[in-house]
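Every protein chain except one is present and positioned as in the full complex.
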Amino acid sequence: MQIPYTVEARPDTGLYNAKLGVWLFLASEVMLFGALFSTYILLRTGAAEWPVGAEILNVPLATLNTMVLISSSVSMVLSWAALRLGEFKKFRLWLGTTFALGVGFMIIKTIEYGSKFEHHLYPSTDNFMAIYFTLTGLHGLHVLGGMIVMAYFLGPGSKMWKSEPDRFTNRIEVVGLYWHFVDLVWIFLFPTLYLL
Amino acid sequence: MNVLEKNKATAEDHAGHHEEPFWRKYIFSQDHKVIGVQYGFTALFFLLFGFTLMLIMRWQLAFPGKPVPIIGGLLGAANAPGGIMLPEFYNQLGAMHGTIMVFLGVVPILVGAFGNYVVPLQIGAPDMAFPKLNMASYWCYLPGGLIMLASFFVPGGAANSGWTSYPPLSNIATQGQTWWLVGMIFLITSSLLGSVNFIVTIFQLRCEGLTFMRLPYMIWSQLVTAFLLLLAFPPLEAAGILQLMDRVAGTSFFMPSGLVVSGEILEVAGGGNPLLWQHLFWFLAHPEVYVLILPAMGIVAEVIANNTRKPLWGYNAMVYSGVFLGFMSFIVWAHHMFLTGMGTAISSFFQTTTMIISVPSVVILTALLMSLWGGSIRFNTPMLFALAFLPMFGIGGLTGLPLGLAPSDIHLHDTYYVIGHFHYVVAPGTIFAIFAGIYYWFPKITGRQMSERLGKLHFWPSFIFINGVFMPMFIQGLAGVSRRLYDGGAQYTHAKDVLHWNTFISMSAWMLMVAQIPFIINLFWSIKKGAKVGANPWEATTLEWSAAPSPPIGHGNFPQIPVVTRGPYEYSPPGTDKTFLPQDAAAQEG
Partner (left out) sequence: MAGHSAEDIKKETRVYILVFVALAALTLVTVGVSYLDLSGGAAVGLALLIATIKGSLVAAYFMHLLSERKLVYAVLLLTVVFFVALLFLPLGGHADRLR
């Protein structure tokens, strides 16, 4: 029993199933992070005073992290382009780079969090720290989730390239869309928390 | 793969499939029909459990301070010493009744059971678009439900701050609230995975010829519902995370400054906003009520068209109204918050959108009513429930109007009037539609028919007693009796003239429970002993009845993928002797 349109696009919608599926999932993620941004707005406008992000948070480190994530987005899309050109080794190189940059992001994040804890700044300290930890923490969990999926496709999941290359390429495209979204969220998170 | 293995694989492919082991075929199944039945039985259990919680609650309201009979001793000394219910336990029953009915009962059965089973069949698809995701959805739902049940047994018992879990109360509530939040995260995840699956399935897997305006109304209602679940649930997930942070990590997202509990100032950072929770909660919970009603309308539409032997009246209007309703449902939520100190500008906005949203509901109800005109009505059990749905939903909808207008809501907010309103829509509304659907699709699922006699024995007392439960609540609410009162209003002089209704309501509820016994017997007995029927005992037009005679598990649904040539309700078609034409009947016919 075959489910139609798992690989080839359905003519009237122009999409294969997983492509539509991942965009729908990303739409729900927009609402998830949107709710947290709404939380930030409401808490900040209701607060008598609100700290200056740059004075508490590490702007240089976060700027570096922004560059790391942007780079990982490029390497991700290059890995997919390599697959479309049939270059499996290049695909592994670029996907591996993306994964490594993800590791880098998490290391820098750990350093940041560690430094906050050292200065006795916890989520319970005040609402700025609370929303900072919650927003970046949830984002970090999404980074980790993406990395787990990438590890799968670098490892056991890559077998599909031999048996169903088009379906495998589609899967990498879908992973890429998710990863770019994670980058996109950070693009808004960074100025909101660190620079405003 | 060596030669032997390769040959075996080829032989298996040629045979279609080798038999899967029991645990793969029935437990961790990827077949939408099995998953649908799993959801169905699980959700029916939760509906019964949630109903039982209420039956226990109603004892306290009818006979305050008296020991609960029969099971009083089983409730435990922490909940009901000497069988007399404590207020803390009463609150647990209330909060969990609502939570279980909505999130573990009604939505899983409407979407997880009926949606899963019927949608692929009605669109001519071999299964859902993502069978593994479908399986994952169920296996997120079940643990979520079990976590909710388990919370009754932790110190302090289950969640007790209402199904609405308003902070600051829910922030400082007992351990059970944390379990509630964790359970909700499982349930929301299950729902999100499911909604992606439904939308992709409906857009991508419609068989040839099945254009959007030829879809059975059941499919339209499931499609709109899936969008509501997809986009409205995430803010509640966010709110759940924030409340977990407040309870576990000591944050103050919802904790205002200077909060005093039991004479002591709470040591939290403060600066939080309890209204933030209300906004995020109701952002989901309002569209949620349309999740509760839309699939029910889908079921009723199918049953009515089939049992009037004529097409639905106003199909186009119903479709456009359903879509418009779904859209509007996202921008009415703060009508649940009129009494939070809202200014007139924002209040006017929400009153306006709320009044506008009543229009598509009325259009759909009117179309369903008009569909009866000139029909050859067959009064079988599914039709009885579907017919009863119409006036019951009408009462529920009409009583919503004074709640949606702020001036009248000032008087009615948080009273029994509200309980009466929403129960009319969900109980003799949606739940009756669910019963209609069970009686209707039972022959497709099992190849047997449920007993009509037991069906009518189920319907008539249910219809009478359910009105006995909820109609007097309007009277109590108008008199000003608040909801969630352990003593049922006895402490208030303004309630004294309407207090006697408590006993009447409770008796009706217990009789309503008795009325479900014929149904339970009928359901289980008919699975084994019901009269065997063919593929299309109702002489219905939609694809699940014609093209998928007795869909096998795991082998795809259709001997041949159907090609649709006509609309979904060609009953009594002109120009032919036939009393109905299935959607995939040859194009030249009729």
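When the chains are written out, they are named A and B in that same order, and each has its own residue count from 1.
Here is the rule we use: a contact is a pair of C-beta atoms (placed from the backbone, for glycine too) under 8 Å apart; a residue touches a chain by one contact, two chains touch by 3 or more.
In this text, all values refer to a predicted model and were calculated from it rather than measured experimentally.
Novice: Can you say which of B:203, B:315 or B:463 touches the chain missing from this structure?
Specialist: B:203
Novice: Per the definition of touch given earlier, which of A:84, A:119 or A:159 contacts the omitted chain?
Specialist: Once the missing chain is taken into account, the touching residue is A:84.
Novice: Thinking of the whole complex, not just what is shown, which of A:58, A:71 or A:158 touches the missing chain?
Specialist: A:71
Novice: Could you pull out which residues of chain A are in touch with the chain that's been left out?
Specialist: Spelled out for chain A, the touching residues are 13-15, 19-20, 23-24, 27, 30-31, 34-35, 37-38, 41-42, 45-46, 54, 59, 63, 66-67, 70-71, 73-74, 76-78, 81, 84-85, 166, 169-170, 173, 176-177, 180-181, 183-184, 187-188, 190-192, 195-196.
Novice: Please identify, in ascending order, the residues of chain B that touch the omitted chain?
Specialist: 203, 227, 231-232, 235, 275-276, 279, 283, 327, 330-331, 334, 337, 341-346, 349
By our rule, only the chains that are shown with their structure count from here on.
Novice: Approximately how many whole Å separate the CA-defined centres of chain A and chain B?
Specialist: Using C-alpha averages as centres, the distance is 34 Å.
Novice: Considering the complex alone, what residue numbers of chain A touch chain B?
Specialist: 1-5, 10, 13, 15, 17-18, 20-21, 24-25, 27-29, 31-32, 34-36, 38-39, 42-43, 46-48, 122-127, 130-131, 133-134, 138
Novice: Touching chain A in the complex: which residues of chain B?
Specialist: Within the complex, chain B contacts chain A at residues 17, 125-127, 129-131, 192, 195-197, 199-200, 203-205, 230-235, 237-239, 241-242, 245, 249-253, 268-269, 271-273, 276, 279-280, 283, 554-556.
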